[in-house]
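One structure is given here, and the rest of the page talks about it.
A protein chain is absent from this complex, but the other protein chains hold their places.
After this line comes subunit A, so read on.
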């Protein structure tokens, strides 16, 4: 099978890979880079478990072909904590019991990050709307909404603790 060169940045690291035309970004992340924090739930864009940020936008990595990510900057859940300090959203998810089985969690956290980057003060309904491409079968969503609501921007726009 013909291989294609792919250059992309994942969690701040530049990679040069060889991929098949049919491979998805999810395959690159999970299989080539072994970053299994990006989950897989449906392979059809329905569940949101595979969500990552591509140039800051929340996308479902099972729907993006690897070659479409050429030159892009990808952030996966593994890249969110800085120097061992959890991102405020990660803290909030842990503290609010917004995690049960945890399988939707990486996708939920990254989608929430995209939301807060766009809109630092979302209402409960804004959060509900924005997260409605991500299934959570365990929590019933309330504690996820509580967690996201609890993260408020510090002055200067960076998200900090409430």
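Here is the rule we use: a residue touches a chain if its C-beta (ideal position, glycine included) is under 8 Å from a C-beta of that chain, and two chains touch if they have at least 3 such contacts; residues count from 1.
Keep in mind that, in the parts below, contacts and distances are computed from a predicted model.
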| item | value |
| --- | --- |
| Name under which UniProt lists the unshown chain, selected from "Phenylacetate-CoA oxygenase subunit PaaC", "Putative Xanthine dehydrogenase molybdenum-binding subunit", "Isoquinoline 1-oxidoreductase subunit" or "Sarcosine oxidase subunit delta" | "Putative Xanthine dehydrogenase molybdenum-binding subunit" |
| Hidden-chain contact residue, picked from the options A:33, A:74, A:114 or A:127 | A:127 |
| Hidden partner interface residues of subunit A, rising order | 34-47, 49, 76-78, 80-81, 86, 90, 93-97, 99-106, 109, 127-129, 131-145 |
